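Every protein chain of the complex appears in place save one, which is left out.
Moving on, here comes chain A:
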Amino acid sequence: MTGPVIGGTSRRTFISLLGVGAAAAAGGATLTGCSNGGSGSSTTGRAETEDKLSGLLPKYTPYESVKPDLPGENGASPGFSHYPSELRRAVPDKMVPSGKEVTAMTPLWSPIPPLAGNSYFEANNERIGAPVKFNILNGNDYGDKLGPILAAGNIPELLCIPGWNISSLTRFGQAADKLFEDLTPHLAGDKVSAYPMLANLPTRAWAYGVWNSQLKAVPFPSEGFPWMMMYRKDILDQLGAEPPKSADDLLALGKQLTDAKAGRWAFGSVADEVHRAFGAPGGWIKDPSGKLVNKIETPQFEEAVAFIRRLFQSGYVHPEVVANAGADENALFEGGKFLIRQNGTGGWHESLQRQQTVNPKFNPQPVMPFAHDGGTPITWAGDPAGIFTFVKKGLGEERVKELLGVLNYTAAPFGTEEYVLYNYGVEGKHYTKQPSGAPKLTALGQKEVSQTYIFLGGRPTAITESEYPGYVESMSAWQNTAAKVREKNLFDGIRVEQPAKMAALNQPFDDALQDIYRGRKPVSELKTAVKQWQDNGGNEGRDFYAKVLSDNGR
C-alpha cells in the first residue's frame, strides 16, 4: 500500500494489457462477485495497488511463440485456431545448474499420478536440470494444510497459494514477510530479462504478486470472466429454439424447453448470470453522491432476485438443482436433463472432452451476454491473477535464481516445446498427434501425465483447444464480445484482501438468497438479509473499501 511512487508509467498502459480475473475461482459460491474479485481476504483487510508499484514490477517484454489468428481485444485471451506445426524452444539452457532437488507444494484437482518412476516427470526434470519433488494435495483440502505449515514455517522451496485460500489465513501479510523471499531484487524492471518467460507475463498480473511493498510471488494470470451462460445448441436446434437475448426470452424458453414428462427442464443454476443481465454490478459501485454501494444493495439485484424466483416458481429449473443448490450440474447438463446453465469458462471444453466419444452431437455454446431489457449488457470484471507461487526465504541468492529458473520454465507459453512437455510429456511416448495437430495422451500418458507443473508460476492466457471444431472461434468471439462491455471496476489494478469479517457474511446471505429463490422465504426477506449483511460487517466493509479508494486517490 505504501509502495514507492515512481512516476512516469501511466496506469493506462497497464490497463490496456489485460482483462480481469476469475472471481468464480472459489468454486461457484453465488456471492463471489460480492467480494469484488476473489484474491482473498485477511482479518483486517489489505490492499496493494498497481499504480504505486511500478518500481517493483518486472518490465513487460512480449514473447510471441506463435501468432494468434484470433487476437484478443480489450483483455480477451488470444485464440489459436490450430496447433502449431513447429514448436519454439523457449528455454535453451537448464535452469538449475546445481542439479539439487527442488521441493514444491501444489494443488491438484484430479487423481494423483504415480510419482516414483514416472517418465513424464523425469522428462520435465531433465529439461529443468533438477528433479522437482512435488507434494501434491487435493485442491479442495489445500487450505487446511497451508495454515499449519505456515505457522510452523515448514514450507517447501516453491509454494503455490491460491488467492482464495489466503482468506482463511490469519495474518498472511506477516507470514509472507517472514517466510517468503523478496523477489524485487531479482525481477524488478530490466532484471527480469534473465527470465524471458517471466518477462512475458502481463504487468497487471505481476501487480497482484506484491505484498508489503515487495514483489513476493510469481502470478498465475487469469482471463477474468467469472461466468458464462451456456446452452445446448444441439437440443435447442432440434426444438426450434433460439438462445435468449432478454429476460422475457428466458421466461419464454423456460416454457418452451421444460417438459417434465420427458425429463427435461430449461435451467440449471443461472442466478449470477441473471444478476448480471439485470445490470447488477460485480462488486462495489459508487452512487451519485460518491458513496459505495454493494451489488446486493442495488435495485437491479432486487429485480433479478424476484425474476429468478419466478423461474423457480414456474417449474423451469431442474428439480435436482431446486433440491440442492450444490448439485453436480455437469452430468445433468451433458445428459440433456436441463439445457441452460451458467459455468466457469473452463467448464466448456472440459465437457467437450468428456462427451466427444460418448455423444458426438453434444454441442454446448455460449449465450452472448445480454441485458434483461434487450439493451446493452454489462459483464463483470475479476482479478488479473488468482494463484501465486512463493519462493522460500533465506535460501541464498544462487538458489533463488535457480528456483526462478524453474518458474521461467513453467511460464513457457503455448507454441513452445516446454509448454508441450509440461502439459503433455514426450511426443510418441506420452502423447501422439491427432490429425488436428492436437495432442492425445497414450495409455502411458493417461497414467503418468498430470497437471502439476502448471501450478508453479503461470503463463499468459490463451484459447487453444482447436481439436474441438469451432470451439476456439466461438470462445474467442464470446470473450471479445464480453470484454467489450466489461464494467469498469472501481478497484481496477488494486489487489484488495477482503476483511475476514465481511467474507464470513457471504455464506449466510447466500443461504437466504437460495431460500428466496426456492420460495421458502418471501422476496421481502431480501431486504432483511441485506440489512443483516450491512449490520454484521457489510457497512464496515464499505468503510474499508472506501478507504482503499481514497488512499489511491480515486
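Everything below uses one rule, namely that a residue touches a chain if its C-beta (ideal position, glycine included) is under 8 Å from a C-beta of that chain, and two chains touch if they have at least 3 such contacts; residues count from 1.
The definition used in the following text is that contacts and distances are computed from a predicted model.
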Among "Carbohydrate ABC transporter permease", "Glutamyl-tRNA(Gln) amidotransferase subunit A", "NADH-quinone oxidoreductase subunit I" or "Sulfite reductase", go ahead and choose the protein name stored in UniProt for the chain not displayed.
-> "Carbohydrate ABC transporter permease"
Where the complex has a chain not shown, which of A:300, A:314, A:423 or A:536 is the residue touching it?
-> A:423
Determine which one of A:137, A:179, A:512 or A:549 touches the chain that has been left out.
-> A:137
Which residue among A:239, A:260 or A:331 touches the omitted chain?
-> A:331
Listed in rising order, the chain A residues that touch the chain left out are 22, 24-25, 27-28, 77, 105, 108-116, 134-141, 144-145, 147-149, 151-152, 154, 156, 162, 164, 220-223, 225, 263, 320, 326, 328, 330-332, 334-337, 343-347, 349-350, 352-355, 358-359, 386-387, 413-414, 423-424, 431, 434, 438-442, 445-447, 449-451, 454, 458-465, 467-468, 475
